[in-house]
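Before anything else, here's the structure in question.
One protein chain omitted, others in place.
Right after this comes chain A.
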Amino acid sequence: MNPASPAGVRARARIGARSDRYGRTVLPVLEGEAPLALRRTRATGRAAQVTLVGAMSGPLGGDRLTVEADVGAGASLGVGSAAATIALPGQDGAPAAYDVRLTVAAGAELRWLPEQLISVQGSELRVTTVADVEAGGRLVLREEQVLGRADEDPGLLRSRLTVRVGGRPLLDQELTCGPGAPGGWDGPAVLGGHRALGQLILIDPGFTEKPPTPTMLTPHASLTPLPGPGALITALSPNALHLRHTLDEALHHLP
């Protein structure tokens, strides 16, 4: 399904988080392949924290990177990254693929808060994120796409995000932008000249009883209840800094 070139790198990073008998989160699986490396970093309480290092100079065209995180019942895991992920053109013009697979068990929590993805001029990247949350699991997931570095046109970016709760689709969205995307991608219905787009998803069992109230956060950012125990914040911004500020503010609106 995903294209990859023989010249590109194939690498996979895996995180497995479990709750031990004292209720602390342990990481029986923590494996990275170059250029993806994982570091266990300081966390608070019984949670575990992992930082993804090394995706900052890629993916290059032709690369195929996969990151998987699996959080078992009762465990609590936070994942961040050391720097932005930068989609760069490869030598032979082949597209790159970045796959993220997340699974969260009942009673578990995953906070997936990586840095931005920057689509650089001439690059072509397909990002596929699939999160499977068991009923009773909790997920906080942030995605930020930045179209081009400062004053630069973007590459071609296709980003699909699928979130299922208890096996049912709760959110399925794809954004295609940059040169080669279907017409109107930068027009008044889709991005309207904004160069940074972010999504923050919160899946929480508490939303089953009490769904969040739809809220306008800025003229270009909204919070909406999803058709199940979840909320989605969508924000469009002129730049990455402004976007992060909007999403950080939005986090305060959520439980």
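Operating definition for what follows: a contact is a pair of C-beta atoms (placed from the backbone, for glycine too) under 8 Å apart; a residue touches a chain by one contact, two chains touch by 3 or more; residues count from 1.
One rule holds in what follows: contacts and distances are computed from a predicted model.
Trainee: With one chain of the assembly withheld, which option in "Stage 0 sporulation protein KE", "Aspartyl/glutamyl-tRNA(Asn/Gln) amidotransferase subunit B", "Urease accessory protein UreF" or "ABC-2 type transport system permease protein" matches that chain's UniProt protein name?
Mentor: Protein name of the absent chain (UniProt record): "Urease accessory protein UreF".
Trainee: Just name the one of A:10, A:39, A:168 or A:210 that touches the chain not displayed here.
Mentor: Selected residue, touching the omitted chain: A:168.
Trainee: Going by the contact rule already stated, which one of A:7, A:29 or A:216 would touch the omitted chain in the full complex?
Mentor: A:216
Trainee: Contact with the hidden chain only, please: which chain A residues?
Mentor: The list for chain A reads 160, 162, 168-176, 182-185, 187-192, 197, 214, 216, 219-227, 232, 234-236.
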